[in-house]
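Incomplete set of chains, arranged as in the complex.
Chain lettering (A and B) follows the sequence in which the chains are written, and residue indices restart at 1 in each chain.
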Amino acid sequence: MPIDVETPVYTGPFDLLLQLILSEEVDIHEVHLSRIVDAYLAEIERLQSLDLDVATEFLLIAATLVELKTRRLLPGRVEVDLDDELALWEERDLLLARLLECKTFKDVASVFHQLADEASRSFPRAVGADERFAALTPDLLEGTSVQRLRNAAIRALTPTPEPKVDLFHVTPIRLTVAEAVAELVDELPRVGRISFRRLTADLVERIEVIVQFLALLELFKQGYVDLDQAERFGDIDVTWIGGIGVDAHELAVDVYEG
Amino acid sequence: MEHDDHRDIDRAIEAIVLVAHEPVPPELIAQLLEQPVHLVEDRCETLAASYREHGHGFELARVAGGYRYQTHPDLTPYVERFLLADQRARLSGAALETLAIVAYKQPISRAQVASIRGVDPDGVLRSLAARGYIGEVGRDSGPGQAVLYGTTPLFLEKLGLDSLDDLPPIAEFIPGADVVEALEQGLRVTPATPPAAPSGDGS
């Protein structure tokens, strides 16, 4: 059950190759190698640092690909050394095996994402006994190591990245306000409150931000969200006040010209 | 849960009170649910009565101006046996993190803890204080004269430390916001706009 997760995530050369072969449905031989290299360099540039391991791995893969490709282009394959040919097959099988493994765990990760997301909607009770039992309650620091405290400090003091409403699973460019409204109605009740900047942090195109803004205005107009802007040009706080179980279809949305 | 109109309110009350470290004032619940206080109190009493009626092992009690779940008095022997037998009881992740912040950043105010943890630390601070791990160590000189917290000798004793200087250093392990961002977002490729300046880091 391959689940297609099209995350614009760069996690290494396998990813890139997988993406190129699978999502673009191209024969790697028909792709100019320069294109792969370009994509790779662009990624490196975005990452703003060169990881030597990644680079080496990439070179290895690129070399294998070049060899596969030249082999195909060369005339007179009859004269090809059988050992070389076999070695090449081996290389290629190895590469294939690694790509398959990579794909396997990418799919697993998307299931983990779902599981974690579902689990995070329930909050456990970790309150303990009330004061009537104070004398009996074990000392909660008993057995806590300094190491554990230190890890907790690191965890707590590590800056949390800007929380984002994760929208990478939806079509990247939405042009209708109605669609944006439907998404917001789905996401906002779960988030409760979020700033407009965070809400739109994932959006690439200006038009998407505008659509998102129009969608929010629509929800505001209909009393589902509260908008608050502390200062002129400041960030806008979006608070869901529509309760739970709102059906997006029930919202009459004006149609804007995209 | 008889009235369907009140079902959502009842369920929300149950969920909120379940996770609260301290009795929850009905005024707070009312505010969160955007309902009148008297209705919330009414629903709490109805819930409490229905738990009694069903003979549950827990009850919804009004204590110190708020509502909380507690065990039914006649089950005290079992609860005691459990507490004595349960050697695994340790500070929950959230409580330990709060304690760690106080330990490394003391003296520190409630508001500063809140800004680091991003959640309301009141309940946890109170329960840490009740256990004697932290205490008031002074007052902020600012306008609010906020209470400043610090760790106690008992805290040092429990961790087997001689003094606060023996806490292992952490500075070098804390990555910058950019690194965290990259890790958490799975090195997500975002447009060239720089990530909005991480608010209030460092200093």
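We take it that a contact is a pair of C-beta atoms (placed from the backbone, for glycine too) under 8 Å apart; a residue touches a chain by one contact, two chains touch by 3 or more.
Since the model is a prediction, treat every value here as computed from it, not as a measurement.
Although just one copy of each chain is shown, the whole complex contains the chain kinds in the amounts A x1, B x2.
Going forward, only the chains that are shown with their structure count from here on.
Work out the mean CA point of chain A and of chain B, and you get 30 Å between them.
Per the touch definition, chain A reaches chain B in the complex via residues 7-11, 43, 46-47, 123-134, 136-150, 152-162, 164, 168, 197, 201-202, 204, 241, 243-244. Residue ranges of chain B in contact with chain A, taken from their complex: 8, 15, 18-21, 34, 63, 68-71, 76, 79-80, 83-84, 86-87, 89-101, 103-104, 116-118, 127, 130-131, 133, 155, 158-161, 166-168, 170, 173-177, 180-182, 184-191, 195-196, 198, 201.
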